[in-house]
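As you look at this complex, bear in mind that one protein chain is not there, while each of the others sits in place.
Going by the order they are written in, the chains are A and B; count residues from 1 in each one.
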Amino acid sequence: MAETGTIALYLALVLSVYGAFGSVLGRLRSSPQLLDSARYAVYMVPMILAVATFSLVMSFLRHDFRVEYVAAHSNLAMNPEYTWVAIYAGNAGSLLYIAFTLSLMVAIMVALAPKAITHSLPYTITILMAIVTFFIGVMVALANPFDTLSFTPPDGQGINPLLTHPGMFIHPPLLMTGLAAVSIPFAIAVGSLISGRSPDGWVDVGRVWALVVWAMLGTGVLLGAWWAYTILGWGGYWAWDPIENVALMPWLALTASVHSLMVQKRRGMFRMWNIVLVNIAFTLSLFGIFINRGGPVPSVHSFGASTLGWVFLGFLGVSVLFSFGVFAFRYNSMRSAASLDSMLSREAAFLVNNLLLLGVAFVTLWGVVFPLISQMFRGVTVTVAAPFYNQVNGPLLLALIFLMGVGPLLPWRHATATTLRRAIQTPGIVAIVTVGLLLAAGISKPFALVAFGLCAFVVAGIVREWVHGTLVRHRRGENYLAAFGGLIAANRPRYGGYVAHLAIVVLALGVAGSSFYGTQRDIIMGPGDEETVGKYTIRFEGVRTETRADRIEFFNDVTVSQDGGEVMGMTAWRAFYPDLRMAATRAAIRSTPVEDLYIVSSESLEDGRVAFRILVNPLVWWMWLAGPLLLLGTLVALWPQRSLAGSPASTGRADGNIAAAPFGPD
Amino acid sequence: MHSMSQIHRRFQPGRLFSIVALAAVAMLGTACLTQGTSPTLEERAQEIGRSLMCPVCPGETIEQSQAELAKQMRAIVREKLASGETRQEVLDFFVDRYNEDVLAAPPKSGFNLVAWGIPVLGIAAAMATLALVLRGMRRNTIGVSVAKEGATVEADLEPYLARVDLELERVLRGDDGAPGGVPPSA
Partner (left out) sequence: MPLLAGIVLAWISVLVLVWPFLRRKNAVHSDDDPVVEIRRRREAVYEEARVLHNDHLLGDVPLVEYEPRFQTHRVLAAELLRDEERLQELAGRLEEEILEMRRKVGTEG
């Protein structure tokens, strides 16, 4: 089966090269047949790559250890369902996965491309096929997942135990596809730029794909945080690790993009800036893929240092030059249709939003890169980790939350000071009252108060909008439920945006609660011992050991009671893999909206005692709502608005031409 | 909007807003002053632990890591704090042994000021640029809208306008569930 895989790779490579050249040639020579042919190549590539992926899957399922990749990432004892994870566990397999999913998304984009980008689509296809070609080319030349060993090992090395968690079934694939797929809105924008036609035609479909990729990346990052929290056992969810950072940065740029694309959609403004933004997002995503491939930065995540990283750096350089070239070439065609009327307007707020988001991205990038700069200039490495990012990004993120509250209250074009004040009043009062109540309750850390106050401000603003909008519609004759539903249906991008803002608010709540009021204790307990942490009394019952083929598992049972109340049992699980000299943990977490009780066992001592780490993390429960809310918001924002297809003045034939139908009421 | 603006008029929005803003400042001031009890030794040790990297693990602080060396370092931190050393003294101790990169964030001195300074300068520069750009983008639009209002509608457009009105009504009604508000032709 492995040979089929390699043949499929070569075939896919030829097809994607053909697609890239054929598309641009067909455009330049106005040959509709060549254009169609190139488009068919776009559809064929994912199908051939599917064959390749299938070959790899079969090699795993058949334990074909002569294939080097299969031997490196599986063994006879492995559960078959982990085959899915094993596919992308290593460099070569993950490249195949990325190539396959990217080419699939490209095919979908091309198939669903609206008429508005017909003229630029060939250039878009060329750009995307060039990128797909790159991934397949790297595989074929440097990291073929189907390379065979000169002998057949009796057993493989097994899969990294850290990957055998449900979160690992979704987090890496989502992130990898998300990062690669940033190329899609990029190609749509740049394709439109190259074709030189209507400067706003790409915005509708560009925004759709930017949102889709944004949702993918966002969910991927959140899943990573959730996985880190439950598996890595240090009680945190985000360490500003370089790999985490490089996934966050393009997401921030896409967030900025999604916002300012709305301005271009509504008012034809920010044309140049949106192209720049999309370029920034794409460059950051390539940077992310580069760092992921064993770039020069150490991280818990590294796929393993490899020279592959520098190939990606080269590709990054080439694409930066390319986008810059196109931008310079078409600079003059991008004058905006309208200009800014006032500093106090939604357009201006979006610009500030962009500035803050890119500011956070810049700070994050700077932190990732500074150790290298220090090495270059001083010959001394320094570390840039969480304390740096927290101190510098913290205020920026707070400012963003504030803007999230104020921005939607600003009308387009201009707002008078009075309208603004009236809009801010109710949410502002709610925020102040909230802070007052918190102070009274004993919460007095200033940053935490500001964070909670701002969250209250945003939520109050959103609720006020919803209530106001529903009332307005209700007064026009609908009942409350229909009014609310109709409100959302009539303003889908806007209300989807509100839901997404709520997602950020709950995220902020969790971060603020756990960062400022989290407590941690490391304790050592023998069987029967009891300790009190906060309002919890924790009693270590004992440990059960189970030996498996490749690991020893420790089930550390504890019973927990709260202020003399209900007693419940929790189990902190640990496993040791002697062959790999690795340990894995699963924390015991009791999660309520108020706080998380987090128990993880770090070590079993010889005298039978066990070292535990106990954390009490307030409000973390709310953070995990962010993922579903984000997805819901995206769905609402993207739900298609029904077209005019049914109206009598525009009844048409199937191929789109319009019959001169007599006008009359339907 | 009616009921809300009535309430607003009775309470004079401007003054209320200023009172509310003052209250906010007062509260935050109180918060800073009544800043909880001073941190315990354990809390201080944990904070220092989060500021020191484990030299043998990639990218983990000594609080995060379960490596033997990390545990030893954590114990040393607690010993030193218990014997009265300050945070800076503890950090310096480890920097002497393991070089600067044992610190989780660059110290705010010497070349490393660049690390902290560039973000601040960069963002300040960006804000200044934005302010300039915004000021440059603002143009007087009054002239434009006057011209639009003065335009007369061509006569032969009338029948088409009527059809457009009907379609618009359908589009708007499809949204509201109530008759759309198409304003009468100028």
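As a working rule, contacts are C-beta pairs under 8 Å (C-beta built on N, C-alpha and C of every residue); 3 or more make two chains touch, one makes a residue touch a chain.
Bear in mind that the values here come from a model prediction, so they are computed numbers and not experimental data.
Undergrad: Where the complex has a chain not shown, which of A:E3, A:D147, A:E530 or A:D563 is the residue touching it?
TA: With A:E3, A:D147, A:E530 or A:D563 as choices, the missing chain is touched by A:E3.
Undergrad: Any idea which of A:A490, A:I523, A:I552 or A:A611 touches the chain not displayed?
TA: A:A490
Undergrad: Where the complex has a chain not shown, which of A:F329, A:F377, A:W412 or A:W639 is the residue touching it?
TA: Touching the chain that is not displayed is residue A:W412.
Undergrad: What does the interface between chain B and the hidden chain look like in terms of residue numbers?
TA: 1, 145, 148-149, 153, 156-157, 160-161, 163-165, 167-168, 171-172, 175-176, 180-183, 185-186
Undergrad: Which parts of chain A are in contact with the chain that was left out?
TA: The list for chain A reads 1-4, 7-8, 11, 15, 18, 32-34, 36-37, 40-41, 44, 48, 51, 115-116, 118, 266, 411-413, 465, 468-469, 472-473, 490-491, 641, 643-644, 649-650, 652, 655-658, 660.
What we mean here is this: only the chains that are shown with their structure count from here on.
Undergrad: Calculate how many whole Å lie between the centre of chain A and the centre of chain B, each centre taken as the average of the chain's C-alpha atoms.
TA: The answer is 19 Å.
Undergrad: Which of the residues in chain B end up touching chain A in this complex?
TA: 1, 5, 8, 13-14, 16-17, 20, 23-24, 27-28, 30-32, 34-36, 42, 46, 50-51, 53, 57-61, 63-66, 74, 99-106, 111-112, 114-116, 118-120, 122-123, 126-127, 130, 133-135, 137-139, 141, 163, 166-167, 170-171, 174-178
Undergrad: Which part of chain A faces chain B closely enough to touch in the complex?
TA: 232-234, 236, 239, 241-242, 298-300, 302, 339-343, 348, 351-352, 355, 358-359, 362-363, 366-367, 370-371, 373-374, 377-378, 380-388, 391-392, 396, 421-422, 425, 428-429, 431-432, 435-436, 439, 444-446, 449-450, 453, 468, 472-473, 476-478, 482, 486, 489-490, 520-522, 583, 602-603, 642, 644, 647, 649-650, 663, 665
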